[in-house]
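Of the protein chains in this complex, one is absent; all others appear in place.
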Amino acid sequence: MSRRTGLAVGLASLLGAALFPLLVTRPTWQNTAILMLMTAQLGVAWNILGGYAGQVSLGHAAFFGTGAYVSTLLSMRLGVSPWAGMLAGGAVAAALSAVIGWPCFRLKGHYFAMATIAVGEIVQALVNGWEALGGAVGFSLPFTESGLWGFVWGRSKLPYHYIALGLLLLTLSVNWLVTRSHVGYYLRAIKDEPDAARSLGVSLGRYKQIAMMLSSALAAMGGTLYAQKELFIDPGSTLSTSLSIKMALVAILGGVGTLTGPIVGAVVLTAIEEASRIGFGGTGRGTDLIVYGLLIVVIAVYQPSGIMGWVARRWPAPGPAPTGPPAAGLAPEAKPS
Amino acid sequence: MSAPLLQVERLTKRFGGLVANEDVSFSLGAGEILGLIGPNGAGKTTVFNSLAGFFPPTSGEIRLDGRPVAGLPPERIAALGVARTFQIVRVFRSMTVLENVMVGAMLRHKAVRIARRLAEAALAFTGLDRRSHEAAGRLTVAEQKRLEVTRALATEPRLLLLDEVMAGLTQAEVQEAVEMVTRIRARGTACVVVEHVMEGIMPIADRMVVLERGRVIADGPPRAIASDPVVIAAYLGEEYRAPGP
Amino acid sequence: MKASRLALLATALGLVAPAAAQEIVLGVIYPLTGPAASTGIELKNAAQLAADLINGTDRSVGLPLAGAGGIPGLKGAKLKLVFADHQGNPQVGASEAERLITQEKVAALQGAYFSSVTATASQTAERYGVPFLNADSSSVALTNRGFKWFFRTTPHDELFAQNAFQFLKDLEKKKGVKVKRIAIFAENTEFGTGAAKLQEKYAKENGYEIVGKVLYPPKGTQLTSEVQKLKASNPDIVMQSSYLGDAILSMKTYKDLGFLPTGLLANDAGFNDSEFLKTMGKDGDYVISREVWALDLAAQKPVVARANALLQARHGVNFNGNSARAFTGIFALADAINRAGSTRPEDIRKALRATDIPGDQLIMPWSGIQFDETGQNRKGAGIIVQVQGGKYVTVWPFTLASKDVVWPLPAFEKR
Partner (left out) sequence: MTGQLLLQTVLSGLLVGLVYALVAVGLTIIFGVMDIVNFAHGEFLMVGMYASFWGFALWKLDPLFTLPLTALALFALGAAVYRLVIRRITDAPMLSQIFTTFGLMILARGLAQYLWKPDFRSVDRTIVAGKVAFAGLQFGLPQVVAAGGAVATTGAVWWFLRSTRLGAALEATAADKEAAALMGIDAQKMFALAWGIGAGCAGVAGALLSTYYPIFPEVGANFILMAFVLVALGGFGSVTGAFWAGILVGVVEVVGGFLWDPAYKLVLVLALYLLVVWLRPQGLLGKA
C-alpha cells in the first residue's frame, strides 16, 4: 500500500488503541488489550536486533527479567521510584547485553540462536539460586495504590493501558529513528553482505552491539512495566526461554524486519492464546494447546514472511520491496561460517 | 615521486600447505594506477584480501603512508582510506542503488542528509544517477560492478582496489570503465587494478606487477611488461605485443 | 452400597430439576494443562463433587450442607462452578481471576495449587474485593500480606515443618528411635526452597544436625548426582520436597544406587499423588509423608468413607490430600454463603471471618475451620502418613494413628 495509506492505517490504529479502554469498559478486554500492547512492545524491541540486524536472539527474556528485577529491587530495598528503576533497568540490561553480545556475535545463524538460549537459561538458573535476588521465591511487590509516583494503581486499568501504549510508541520511535539513521543503513548492509559492509568501514560487532543494547534496554523497560502491573516476579515468569521464544514468535508472525510487523503479530498471537485458553482451557483436556499449536503451524506454513509480508505482497507499495526476511547468516543456504 | 602511499614488502600468505603469495613486494605512489595481472590462481585476489585486511598475512609488511596496517580488520583499513570492490559482486540487494552508495559515504559523514548528497554526486560521477532508486538486486552485473566502484568512491578513499571490474563487459563497456578509472585517477585516487581484460588495463596503468603461482615475476611499465619474455612465456602467450613501438 | 448408588442417581436427577430461583457462581482456578495438569484435574473433580453434593438432595453422606438441594440461606440457589486453567503461569492466573470476577460475575474464587499463582490470583481478588479461598497452597508468605479478602483452610509449611519434628520427637519417646543426621532434598523452586528453609530452622531449634542440603532443578533428565551427594552425606533421614515426576525418578534412583536412609520424610506433593503408588508399586512402600488427609481416618470419622465412596464411584480414584482439601474448600465457601444469605462479596467476607465449622463436619483430621485475622485457618492440622501395603495409613498423631509406624525403612530387596 502506498506510503499515504500506510500512514493513515497507522494513525487510525493509534487512535483506536488510545480510545479503546474508554470505549470498552469490560476489564477482561481491557486486560487483553494491555497484554497485546506489552507483547507488541517486546516484539518491536526484539525486532531491532532480530529483524533489522538479522541476529536471532532466543534469550531476550534475560533482559526483560533484568528490567523487572532492577526496578523491583531498587523500589523495595532503596525506595527508588519505579520510573527511575525502569531507566536504571534499561541501562543495566544494555550493559549486560554488551557483556553477552561481544562473545556471541562471533557466532552466526543457528549457533548464535543456540548461544542466546544457553545464556538465557544460565541467567535464569543463577537468579533462581541467588538468595539476594529472591531466589526461586521471587518478589511480591507491595500493593500500595501509590499512583503515578509509585507506578501502582488499584482496580483501574487505564493508567497501565496508556503507559503500555506510551512505551510501545517510544519503542517504535527508537526503532524508526534507528532505521532513519546511519545505524539503520549499516544494519541493513550488514544483513545483506557483511563482508562488503566491513570493506566500507562498518564494524560488524559495534553496530550489532548498538542494535543489541537498544533492543535489550527497551525489553528491560517492558520488564519493569510487567513487574509494576503484576506486582509479582520470579525467575519462571520473567526469565524463561518460553518468554524469549514468544518475543521472537510475535515478530516472526507479524513480519520480521518491518516496523509494524511485531505489533500485528502481537495482536494476533495474544488473541489466539487468550481465545484458546478461555474457550477451551476449562475443559482440562488440553484442547486449548491443540488450537494454539494448530493455528501457529497454519500461520507459519502459509505466511512464512509474516502477515506484513503478505500485506506487502497483497498491496505492493511503489519502490523497493520491504527489507523482508534477513539474508545474512539466516537464509537456509548460509552454513554456519 | 611523493612518499609511497602503499608499500608491500615480502608479503607471504599460506593457507595450510597451499602457498597463495610468497615474497610479494611492490609500492605505489599517490594518484598512481598499478595493474596487477597474472593467470588464474596466481594469488591476485589473495594480495587484495591481504591489503584490505580480510585476513592477516602469514609474514611480510604492508605500510600505508609508512604506517604498518598488516593484520588490521577491514573496517579499520577502510577508515584509513583504502576501498575495494569484490571479484564476485556484493551489492546490498535489498537496498536501493542510492542507499548502497550512502552506506559508503557514511564512513566519513554519518549525517544521512549529507551522505545522501555525496552519494548522489558519486552516482553522477560514475553515471549511475539515472538508476539511483532501483533496488540494487535488479541491476545488470555490469551496473552492479559500477555500483560497487561508486560505493567505494563514496568513502573518499586515497587507494582504490578494483578486482576485475571489467570482467564480462562488452567492448563499449570496457572503454567506459577505462574512461571512468582515468577520471578517478584524475581526482588523485591511486588504484590497484586486478584485470584479465588486457585492453582495459594496459592503456591506464602507470606500472604493472605480474604474479605467477604466488610470486612476482615482473614489475615495470606496461610496455616493458608486454615485451618481457618471462612474462610472455608465463602468461601472455606469443601473439600479443604492446600497442605502439 | 446400593443405597449410596441410588442416592447418587437422585443427585444426578436433582441436577436436572427446573432451574433454581437464583444461581451462585463460584470461580475455581487450577493448573488444567502443563506438567501439573493431572493434579489440577483431581482438584477440579473433587470441587465439582462437593458442589454437586450440595446441589443434590441426598443427605446420606452426612455433611451439613450435603443434600440440601442448593444453599438454604438463599432459597435453595444452586452452586455453579466455573473452572479456569492458569497453566502454572502467575500472569495467566491473575488475568483468569479477573475474567472470572468481571465476566462470570463469580461470588467468590478458589484456587490455585501453585503458591506463585495463588499469590497473583488472590492479589487480583483483593483489588476487586472478592473473597479468595485457598485450599491447597502451603507457602507461608500468602497469609502475611495483610489481605482482607484472602482465606486459607489448609495449614501452611510452618505447621508441617513443626509437625515433622514433633513426629520425630514422639517417635523417639515411643520407639526409642534416635535420629541425629538429617539431609534436605528439595527442588529449587518456591515450594522446595520454602520448605527447606523451615526444615533447617526447626532442625536447629530441635537439636538435629543438617548433614546435607541438596537442591535440584525440577524436570531434569536425571537425579544421579543429587542422590550421590545425599549418599555421600550419609544421613539418618531424608526430608524431601518433590513433585510427582521427580518423586518417581528419585525413588528409582535411590534403588539403582543402593541408597536408603533409615527414614524418608516427604513433604506431600508428588509422594501423595494417586499416580505415585500406581507407578512405584511396592518400591513406594514405607515412605512417610506429611499429609492433611488419609482414607483410614474413616475409622474414627465415617463421613470420610462415605465421601470417598462417592469420588470412587464417579472417578475410580480415592481422595488424597490435595483433592480432599479442594472438596473441603467448596464446603467452607458454601457454609459462609449460606450464613451470609447473600452473594454480595462483603457479606460473604464477613461470614467467612465468622466461620466456625466443627471438626466432625469435615472429612479432614482438623479440629475445625476458624480463620484468624490473617485469614489462616487456626484449627488446621497436619498428620503424618506412611505407605503400608500399597495404601496411605495415618501413623501420627498417635491418637489418630490407625497403624504403627514401620521404622526403619526396610531395604528394597526385603519387601
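Order of writing sets the chain letters: A, B and C. Residues in each chain are counted from 1.
Convention: a residue touches a chain if its C-beta (ideal position, glycine included) is under 8 Å from a C-beta of that chain, and two chains touch if they have at least 3 such contacts.
This structure is a prediction, so every number in the text was calculated from the model and none was measured.
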| item | value |
| --- | --- |
| Missing chain: touched chains present in the view | A, C |
| Option from A:193, A:274 or A:288 whose C-beta touches the chain left out | A:288 |
| Among C:59, C:255 or C:391, residue touching the chain not depicted | C:255 |
| Contacting the left-out chain in the complete assembly, out of C:75, C:148, C:219 or C:378 | C:219 |
| Missing-partner contacts on chain C, residue numbers | 33-35, 37-38, 41, 188, 214-217, 219-226, 228-229, 231-232, 244-245, 248-249, 252-253, 255-258, 273, 275, 278-281 |
| Residues belonging to chain A that touch the chain removed from view | 50, 56, 58, 103, 106-111, 113-115, 117-119, 121-122, 125-126, 128-129, 241, 245, 248-249, 251-253, 256, 284-297, 299-306, 325-326, 330-333, 335-337 |
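Criterion: only the chains that are shown with their structure count from here on.
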| item | value |
| --- | --- |
| Taking each chain's C-alpha mean as its centre, the one farthest from chain B | C |
| Closest chain to global C-alpha mean, per-chain Cα centroids | A |
| Where chain A and chain C are represented by their mean Cα positions, the distance between them in whole Å | 38 |
| Centroid spacing, where centroids are CA-atom means, of chain B and chain C in whole angstrom | 78 |
| Centre-to-centre distance between chain B and chain A (centres being mean Cα positions), rounded to whole Å | 43 |
| Multi-chain contact sites of chain C, meaning residues that touch two or more partners | none |
| Where chain B touches two or more other chains, by residue | none |
| Chain A to chain B touching residues, read off their complex | 180-182, 185-186, 188-189, 191-193, 195-204, 319-321, 323-324, 327 |
| Residues of chain B touching chain A in the complex | 52, 54, 73-75, 78-79, 83-84, 86, 90-96, 99-100, 102-104, 106-107, 110-112, 115, 133, 135, 148, 151-152, 155 |
| Interfacial residue positions of chain A with respect to chain C in the complex | 26-28, 31-32, 35, 125, 128-129, 135-138, 140, 143, 154-155, 226, 230-232, 234, 236-237, 274, 277-278, 281-284, 286, 288-289 |
